[in-house]
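With one protein chain held back, the other chains of the complex are shown just where they sit.
Here is subunit A:
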Amino acid sequence: MGRGFQVTNRTTGDSFACGDGQSVLKAMEQQGFKCVPVGCRGGGCGYCKIKVVEGDFECGKMSKAHVPPEAIEQGEVLACRIYPLTDLIIECLPQPAAGLASKQTTTKALR
C-alpha cells in the first residue's frame, strides 16, 4: 500500500486511511468501520452510494441505474468504485436501497 489518503465521513464522524488504488469501501471494511452500507462491492447494486463533498477521485464502472452521469458530476457515487486521488470528505445519502425496503409492503413480514 502506498502513502494513502484520509477519508472522512462527515455524517458519522468516522475517518480512515485508504491506500493508493484501493476503493473507499474496501478500505472502510478492512479497517472495521461500518459507516457506509456494504452490498455487492461491484458497482451493481447501489447500496454503498455516498456523496463526495470534497476531494478528487477516480471512478470504476458503476451501474447507470444507480449512478447516471449527472450524479457523478454532483459527487454522488458508489464507495466500492471510487479510488481517492486526494483526501476525501464524504457524507451518507438517504439510502435508495433502504428506501425501497421501507416500501416493501408485504415483505415487511419478512423482516
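The rule is short, and it goes like this: contacts are C-beta pairs under 8 Å (C-beta built on N, C-alpha and C of every residue); 3 or more make two chains touch, one makes a residue touch a chain; residues count from 1.
Throughout what follows, contacts and distances are computed from a predicted model.
Matching "Pyridoxal 5'-phosphate synthase subunit PdxS", "1,2-phenylacetyl-CoA epoxidase subunit PaaA", "ABC transporter permease" or "Metapyrocatechase" against the UniProt entry of the left-out chain gives the name "Metapyrocatechase". Checked against the hidden chain, the listed residues A:39, A:55 or A:84 yield one contact partner: A:39. For subunit A, the residues touching the chain absent from view are 38-45, 47, 61-66, 97-98, 100-101, 103-107, 109-111.
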